[in-house]
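One protein chain omitted, others in place.
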Amino acid sequence: MGNTFGQLFRVTTWGESHGGGVGAVVDGCPPRLKLTEADIQPELDRRRPGQSRLVTPRQETDRVQIVSGTFRGRTLGTPICLWVKNEDARPEAYSEMATKFRPSHADYTYFAKYGIRNWQGGGRSSARETVGRVAAGAIARKILHERYGVEILAYVKQIHHLAAAIKPETVRLKKVEANPVRCPDPEAARQMIALIERVRRSGDTVGGVVEAVVRGVPAGWGSPVFDKLEADLAKGMLSLPAAKGFEIGSGFAGTAMTGREHNDPFRARAGWVWTTSNHSGGIQGGISNGQPILFRVAFKPVATIMRPQLTVNEQLRNTTLTGRGRHDPCVLPRAVPIVEAMAALVLADHALRQRAQCG
Amino acid sequence: MGNTFGQLFRVTTWGESHGGGVGAVVDGCPPRLKLTEADIQPELDRRRPGQSRLVTPRQETDRVQIVSGTFRGRTLGTPICLWVKNEDARPEAYSEMATKFRPSHADYTYFAKYGIRNWQGGGRSSARETVGRVAAGAIARKILHERYGVEILAYVKQIHHLAAAIKPETVRLKKVEANPVRCPDPEAARQMIALIERVRRSGDTVGGVVEAVVRGVPAGWGSPVFDKLEADLAKGMLSLPAAKGFEIGSGFAGTAMTGREHNDPFRARAGWVWTTSNHSGGIQGGISNGQPILFRVAFKPVATIMRPQLTVNEQLRNTTLTGRGRHDPCVLPRAVPIVEAMAALVLADHALRQRAQCG
Amino acid sequence: MGNTFGQLFRVTTWGESHGGGVGAVVDGCPPRLKLTEADIQPELDRRRPGQSRLVTPRQETDRVQIVSGTFRGRTLGTPICLWVKNEDARPEAYSEMATKFRPSHADYTYFAKYGIRNWQGGGRSSARETVGRVAAGAIARKILHERYGVEILAYVKQIHHLAAAIKPETVRLKKVEANPVRCPDPEAARQMIALIERVRRSGDTVGGVVEAVVRGVPAGWGSPVFDKLEADLAKGMLSLPAAKGFEIGSGFAGTAMTGREHNDPFRARAGWVWTTSNHSGGIQGGISNGQPILFRVAFKPVATIMRPQLTVNEQLRNTTLTGRGRHDPCVLPRAVPIVEAMAALVLADHALRQRAQCG
Partner (left out) sequence: MGNTFGQLFRVTTWGESHGGGVGAVVDGCPPRLKLTEADIQPELDRRRPGQSRLVTPRQETDRVQIVSGTFRGRTLGTPICLWVKNEDARPEAYSEMATKFRPSHADYTYFAKYGIRNWQGGGRSSARETVGRVAAGAIARKILHERYGVEILAYVKQIHHLAAAIKPETVRLKKVEANPVRCPDPEAARQMIALIERVRRSGDTVGGVVEAVVRGVPAGWGSPVFDKLEADLAKGMLSLPAAKGFEIGSGFAGTAMTGREHNDPFRARAGWVWTTSNHSGGIQGGISNGQPILFRVAFKPVATIMRPQLTVNEQLRNTTLTGRGRHDPCVLPRAVPIVEAMAALVLADHALRQRAQCG
């Protein structure tokens, strides 16, 4: 259980870091959508490790294959199985982890839950699982873009103490992709790159904040009560590896405002309604109000550091463990397409739900 | 859709602010649990408005009735229908809202979605909907307490700029309930009370942060991937009225730490495993690790202020609206039992899920 | 679990035979549908026991109350809670069943499953639970009729050995309701009535077959694979009390045909497609083909007979039990509106599902 997301646009991911591959099954995709691997591969390429000198490369091409659900380049309405082979398996790099739990990884909790774990590269808890999400998310984005004109854009807002100055209203993809940290503030990006270099040399890691803006969502998506649009976004984002926080619109900072300051006044002209501020982040009462949806996700520094650490082994004896394997000092740049994909999965699902009940 | 929460311990809430009542149906409750209204009523009493001079009273006794699912004081394993009548209906207080959208309420978004809305007291978007959650949550808490020894405790951590100094490790219910703001730091509580009084007199509102600690959850609850324990907590919390943010463990502050600082070292003795710090907030890889679960929820200042505001009406014409109806300058104290109830719903569901797959 | 039906038009029933009442929560109903109790009550009246001299009366008016989800006579799109009080509780009639399991009832299996049971009138396993289904089904029928022009008609096809001659193509509601057994073949109806009288006097019971025809379903409702339209109909029908069999189109008799005889040839004229026979029963590959949907449900004779029977008690000792309580020698006439309601729930759900994915 727990490997399926969505009610109507349903995604089930499967696969471990080491094994036959990773992938996803997408059920509920509307029929007749143009879809080939070329629609999905670019997003996987953005997600892939080893794209810049900032990270230790994992040499995988991560080629996606559409195994089912399309016919002559169009979706059939039947389940789309997406499959990416694992190629760069190096189980020997993980031999020490066969018996020791890495601190702040899922090694111990998986073992406590299941009594068994694939210790090679983290198995199911590996960030490699997000390959399936990104592949499925590429289909969701295509639907959102082609059928609703919705655009999703995420970027690095902060790394460690370095916060960028970015106007979400006007930021563009080109600016985000202009540097390897995916931060559209060039000056901050420069400092972030230098910081990551220093952190990498010290064998340590840093976290940060990804911000996302979604433009073009019409008023009316989302549900009252449990499946509020922000609730499903929060769930999607907190389900990402290393995510520790989520906020929408004014978020935690909004707790220091008064109601007078926080309320977003409505204005109208010629049948259009908008708000003159957007502390709500585009959602009110769980339902989109037509303004841009704005949210942020906090990612902790990832746990794999190249230093000795105190831990315990499977016999529950105290021991130490020195990190090995791939060292990725900062996953924030790669988290950007993952956040976008997850947002797309949430929104595509709610687009179909809106059509079902109120269409 | 969207009115049911949980996979195995399933809660469906129903009801509007004005109408025949509000309630919940709980499906999946284990049989033979001792349960009468006396187990539920105290939590509803904690949630009820009008308990102190701090808030404008809504004079409702909110008496819960167990309509089905028990027999001679024990659960049958069949659906438990919980019903609370609406008694203090004052639709005339809302007549202006029949045609105007209150800023930052759900009036406009409901209308955009459904083309119809119950404008009396906000209808389904009213905080009154949480009556059903709190009632169902009381059952979940009982299961968690009696069968697993789990304790859930929330309290006000911050109101507007006022932050309390609280050690989550040692805080106790008695301290929380010792003052009307439910803040276990007496000095901060005093200032918060004074602040709320000022805000109330000015017809404005303030928000804040509720913090929660869950003790006694064994290692192994939660799921990998989408239904991570923190993801379901995030969804549950962001589904609460006025919630704008969620963080677990180190949360947003953890983004300014390095991996070395953030990792929680494991230690063991005599078959017990613990961590010497708890930046993870009790969850790693989506699964509980046996340490206390710690999270925080940000609530914006509620939208109902007693001041004139710019808005539009149903004809999409610009107009102004002056707040009327109940003025609750700060809902944080009442949010405390609601946060606890929502956490209980998440945890009871995962307790059953753990038993199903791995029991 | 197990008390909710449907993916998008979701119905959760609750309540026991004796207790605060029975009812249902309908989630996912489209907004702005005209709906008052007057739309639901007639179906409950058709379902109610004691309508004719054929059955032992249970003196309940079964008045439905819409507790939530409507505003000024229209649906809000939020959950509709339907509630019918229990009025004719006679627990003393069941005192012997407090310790003995009635043969072929659910007494023993509930006890084996839950370790507890409400022995008054069968509790949750009572046919009274279908009150909630019929009430919810009335809403589903209204949607199907008003928005899609779909008509659902069921009738008694067979009681014990007496089979009626009925042309499903032309049968009308008026003929069905023309006699107390709801069999539109007047001669068969006469014999059935005489049979039921004899059976009643002997303290015994008889079963039979209900046939249903659904007209106006467009081609395209239903899903491939697991949620085939006939699969969901089969589940719905086998979930009814005393149901032992389901068949669609040619059903079991079709096993004695060859493919040449069984295949339904397609014909077309001016953009319309039909089949010249309907052995498929209106569904092919799980999806409606635009022809009338035809199915039959077998109901065993109900278990409550007024005779002494061998059984065991809660101490698992052999004993005998003589039936008491209400004696209903043949529930087939009352099963007719229940079959219709259940079919409506299945079809309304698939109507919304079709719109979500392919609309």
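Note that the chains are named A, B and C in the order they appear, and that numbering of residues resets to 1 at the start of each chain.
In the analysis below, a residue touches a chain if its C-beta (ideal position, glycine included) is under 8 Å from a C-beta of that chain, and two chains touch if they have at least 3 such contacts.
Just so you know, these numbers come straight off a predicted model, no measurement behind them.
Across the entire complex, the residue among C:Asp62, C:Glu211 or C:Asp232 in touch with the chain not shown is C:Asp232. Only one residue in the set B:Arg47, B:His279, B:Lys300 or B:Arg353 touches the chain that does not appear here, and it is B:Arg353.
The chain not displayed touches subunit B at residues 7-8, 28-31, 77-78, 224, 352-353, 355-359. Within subunit A, the residues in touch with the undisplayed chain are 1-4, 8, 10, 12-16, 19-23, 25, 27-28, 31-32, 65-69, 71, 74-81, 83, 113-118, 123-124.
For subunit C, the list of residues touching the undisplayed chain reads 1-5, 7, 13, 101, 103-106, 108-110, 112-115, 124-125, 129, 158, 160-161, 199, 204-209, 218-228, 230-239, 241, 243-252, 254-268, 271-273, 275-276, 279-281, 283-290, 298-305, 307, 309-312, 316-318, 353-354, 356-358.
Here, only the chains that are shown with their structure count from here on.
Ranked by how far their CA centres sit from the centre of subunit B, the chains are topped by C. Rounded to whole angstrom, the centroid-to-centroid distance between subunit A and subunit B, based on C-alpha atoms, equals 26 Å. Between the Cα centres of subunit A and subunit C there is a gap of 46 Å. Averaged C-alpha coordinates give centres for subunit B and subunit C that are 39 Å from one another. Multi-chain contact residues of subunit B (touching two or more other chains) are listed as 1-4, 13, 113-115, 124.
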